[in-house]
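All protein chains of the complex are present and in place, except for one that has been dropped.
Naming follows writing order (A and B), and every chain is counted from residue 1.
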Amino acid sequence: MSDWLLETSLLSKRFKGLLAVDRVNFHLSRGQLYAIIGPNGAGKTTFFNLITGRLSSTEGSIFFQGKDITNHPSHEISKRGIARTFQITSIFPDLTVKENIWMGSLSRKKLINPFLESSQIQDLRLKTEEILNLVNLQDKQSMLAENLSHGDQRLLEIGIALSTSPQLLLLDEPTAGMSAEESVRTANRIRDLSDRITILIIEHDMDIVMGIADHITVFDQGRVIAEGPPVAIQENPEVQEVYLGT
Amino acid sequence: MPRSRFWLFFFLVILVLLSLPWWAASFYTFLVAEIMTWSLFAMSFDLIYGFTGMLSLGHATFFGTGSYLFTLSAIHWQANLWVALLLSIVGSAIVAGIIGFFAVRARGTNFVVITIIFSLVIFYLSFYYKSITGGDDGLPMKPPDLSLGVLSFSLYDEPIANYYLVLVIVCLCFLFYRRLVSSPLGKIFLAIRSNEERTQHIGFNTLRYRLISFIISGAFSGLAGGLYTMTTHYSNNKLLHWTTSIDVVVWTIVGGAGTLMGPILGTGLFTFFREFISFHFKQYPIVIGIVLILFIVFVPQGLLGLVLGRFRRERS
Partner (left out) sequence: MNIMNGLVWGLIVGLIALGLVLIFGLIKILNISHGELYMLGAIFGWYLVRFTHNFWLALILSPLLVGAIGLCIERGVLRPIEDRPIKTLIATLGVSLILQYTVYWFYGGSPQRIVEPFQFQITLFGAGYSGYRFFVAAFSAAVIALLGLFLQKTKIGLWIRAVKQDPEMAVALGLPAKRVIMITFALGSFLAALGGILAAPILSINFQMGLEILPTAFMVVIIGGPGNLVGALGASILIAELEGISSVFTSPTISRVLSLILMSFVLLKRPDGIFTKARR
């Protein structure tokens, strides 16, 4: 059990009659890129919400690095090392790009001195610059986040997540709303990132998933119906039916 | 606002304020002192509204509590000036802690309603315990003397001494607030206002930070109440009334929420307006209502927000 970086056991979430997540057993280990796919409404985002503490589970448990994190509040789960992006981009619209990322770096600081001048804190400044370069937004660092293009906002969100130095990065449809070209660039970036950090993405774009994922899990109606390397998933008849049937 | 420009502006204003008693009638000395105490109240409200994104319609509770603590400690315990003021701060902070503990668990409209409820409860209680609070007749008082080493000033007899004391204290508070909002703690407040969920998901316990913001705001509102009473020599429960809570909201929004100086501007404008217009036009709240609506619909960033917006666009 403590081998897996993340593990869920019989995890379920019921909404007044709808079983959105149905006894899901899931696990992943360090250093790989995992993907979750499945038709709309299959429970993928709800699954993410359960892991990150945005929703409370009806049954089952979640373990991260061997410790039980079931139903812990979101800020605690973030502190433990799980960062996430949302389906609908969630950034700080009235802060600048630089400030957005700076907030993430700040969150890892042990002691917050209420009297220091923010821009003077050296280690945070350096870390912020590093992340800005990583997501290629250093040229736009003084822009207000709400003025960024959609694609850049999604990159910014990934930047914020990265600035919290996570062990596990959860990306919910990172290429949603992007042009084909942007999607490919983003996918490549994600793949590069997976060299240094474990990533779990929810994705709809099949080409991308097949291209970058090491391991795929298929959800349908709240349940895991298949999992394995991309090749195996592609040839799985059940999966084909679920997708063709949609 | 660029650093250098701010300090220039600041020193000019301070110069004007420092010299005021020499060139203005004593009525104005009194009025400006009063305005400064209200401004401190407005700045404190702005901390939770403009910076942390929480609308409270019950903030008069802290102002009134500070005022009463100042008065009661002076009357019943012959407290010295600093103790009385300290009590205003600490007492209000405690009340803010208690109310805040419950209130911050609610969001948006629910939060507003809870602040209203607590404010009403305390207001009603102040009527019930009329013997202590004097109800709406209030309690007249004489503030303790200001003793600085060998020098001693009677704040009651020398309004100019009172004026300078208020000026110094409010200035220090303003500088403190300025420091606070540019510190990491201040940035967390801004983040909460900007997107609370995102703030939680990067690891901040937003409940805790909202409470901290609420307590600081309440404490300084209490100080403002104490200074107000020090200047005007009375406490009454109108200071706890929701009309006072609404006043500070109007001043802050029109002046410019989230700018620290905006609330000061709004406070000054409205207090002058009320002082000079209310004799001739008893129905002046109509104008306040119209102005409020116009601003919240068309200029929600307030007067100062409008002006600073020009600077902001240059930045990006």
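The working rule: a residue touches a chain if its C-beta (ideal position, glycine included) is under 8 Å from a C-beta of that chain, and two chains touch if they have at least 3 such contacts.
Keep in mind that this is a model prediction, so the values were computed, not measured.
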Visible chains that the absent chain touches, using the contact criterion stated earlier: B
Candidate in contact with the missing chain, chosen from B:18, B:31 or B:120: B:120
Option from B:20, B:112 or B:269 whose C-beta touches the chain left out: B:112
Footprint left on chain B by the chain that the document does not show: 55, 102, 105-106, 108-110, 112-114, 116-118, 120-121, 124-125, 127-128, 246, 249, 253, 282-286, 288-293, 296-297, 300
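FYI, only the chains that are shown with their structure count from here on.
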Rounded Å distance between chain A and chain B, as computed from the means of their C-alpha atoms: 42
Interfacial residue positions of chain A with respect to chain B in the complex: 52, 54, 73-76, 78-79, 83-84, 90-96, 99, 102-104, 106-109, 112-119, 121, 142-144, 147, 160-161, 163-164
Chain A-touching residues of chain B, taken from the complex the two chains share: 179-180, 182-188, 190-191, 194-195, 197-206, 312, 315-316
